[in-house]
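Apart from one protein chain that is not included, each protein chain of the complex appears where it belongs.
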Amino acid sequence: MLSFFKKVTEYAKDAVGAANYLAQGLAVTFDHMRRRPITVQYPYEKLIPSERYRGRIHYEFDKCIACEVCVRVCPINLPVVDWVMNKETKKKELRNYSIDFGACIFCGNCVEYCPTNCLSMTEEYELAAFDRHSLNYDNVALGRLPTSVTTDPSVKPLRELAYLPEGCMDPHDIPQDKSRAGKLPLEVLELMNSEDNSNQKDEKENQTVFIKDKSEE
Amino acid sequence: MNIANSTELICFIILGTIVIVGALGVVFLNNIVYSAFLLGGVFMSVAGLYLLLNASFVAAAQILVYVGAVNVLILFAIMLVNKREELKPIKGLQLRRILSGLVCSGLLILLIRVDLTTTWNLPGPNAIGELSTERIGEHLFTDYLLPFELASVLLLMAMIGAIVLARRDVLVSDIGTGESADQILIEKKKTPILIDKISQ
Partner (left out) sequence: MTVLVASVNSGIDIELSFNEALKNVGVSPEIAHLLWIPFPMGLVLIAAVIGVLVTVWLERKISAAAQQRIGPEYAGALGILQPMADGLKLLTKEDIIPARADGLLFTLGPILVLVPVILSWLIVPFGQSLLISNVGIGIFLWIALSSIQPIGLLMSGYASNNKYSLLGGLRAAAQSISYEIPLALAVLAVVMMSNSLSTVDIVEQQNGLGLLSWNVWRQPVGFVIFWICALAECERLPFDLPEAEEELVAGYQTEYAGMKFALFYLGSYINLVLSALLVSVLYLGGWGFPIPIEWFASWTGQSIDAPLIQIFTASVGIIMTVIKAYLLVFLAILLRWTTPRVRIDQLLDLGWKFLLPISLVNLLVTAALKIAFPIAFGG
């Protein structure tokens, strides 16, 4: 009899616990409703890509020395470097260069290793096409510069979450000159320089403290 | 004849036709699923007939029990065990058919006779309409208490039987170990009630 009551109590406890968890879950969902939608109304609003965004690759034909380093470092040997040896000058003559963005994984290896810096990554990500063959960009297409989101008059640029001012969650209606949370790389550099100066002074003191710590152990 | 009466008559004729045609369909159709669905239709029109008789509680109970439970169960069974089987030809089918035809027509003649000899137009009790629910409850718990309880005990027995049949732990045993198979092996260990009898 007692064990039966024990079972019933346990059962009731389980049920109450389940109801409790459910209520907590509901509270979380309910709390989400008062937050602002994070929707970006895409064709009219666009996020500003970050500085290191790895988008479509830009290529400068005139800088290229046809060394094929980019082909070797590419995981799938993607770039096509079409050159011929000019017997007279004993130099490579570049005829054509192309990258197929239907196959590229935007890893950035080619950009990293190019000895002449003729490759670079842009912030362009709208590569949709009706035909996959038109994703194979030749040197002319690769040489085009993308329209920046911030300069396009038909688009409202929005800052990404990490670039919003402190305490601000909504990218709409933020004054242009308001700086992002935290420090810009330049400011960090300045800070580090000034710290370096003061650190040099403190160095001696620190060292003695350090030695003291050791001896205490 | 006023409009209320004629609408009642029209409804009765429609429902009656559905019941008869549906019942014939249940018996004669080759596709068993169709038969089952038609059976549901027949049950529903019977409920409609009850409604015409001002017995709305009985009508609702008819739908709840027969359409909602019995017919759905039949459909379940059909859909879960939908195996096409080649039936063996039966010997002496012709004779059997004639015999069963004779029995059926005899029954039919009997029914027709009863129909003709009975005076139907009795001044029955007045319809109590909405009050019928209460009246049914009263009867169930006073003068019909014993049949009511007996029926519930019968249902309980049927339910326990179904549970025993469905949990085959006692009946099937593992060939290798001699332990009872299925549920026991899956669930926790417990001593089956009838294992001794089987091993003996």
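First chain written, first letter: the chains are A and B, and each begins at residue 1.
Criterion: a residue touches a chain if its C-beta (ideal position, glycine included) is under 8 Å from a C-beta of that chain, and two chains touch if they have at least 3 such contacts.
Treat the numbers as computed from the prediction; the structure is a model and nothing was measured.
Undergrad: Of the residues A:I38, A:A128, A:L145 or A:L186, I need the one that contacts the missing chain.
TA: Of the listed residues, the one touching the omitted chain is A:I38.
Undergrad: For chain A, which positions touch the chain that isn't shown here?
TA: 15, 22, 25-26, 28-30, 32-33, 35-39, 41
Undergrad: To test your reading of the contact rule: which positions on chain B touch the chain that is missing from view?
TA: 2-4, 33, 37, 40, 44, 56-57, 59-61, 63-64, 67-69, 71-72, 75-76, 79-80, 129-133
Just so we're on the same page, only the chains that are shown with their structure count from here on.
Undergrad: Could you state the distance in Å from the CA-based centre of chain A to that of chain B?
TA: 68
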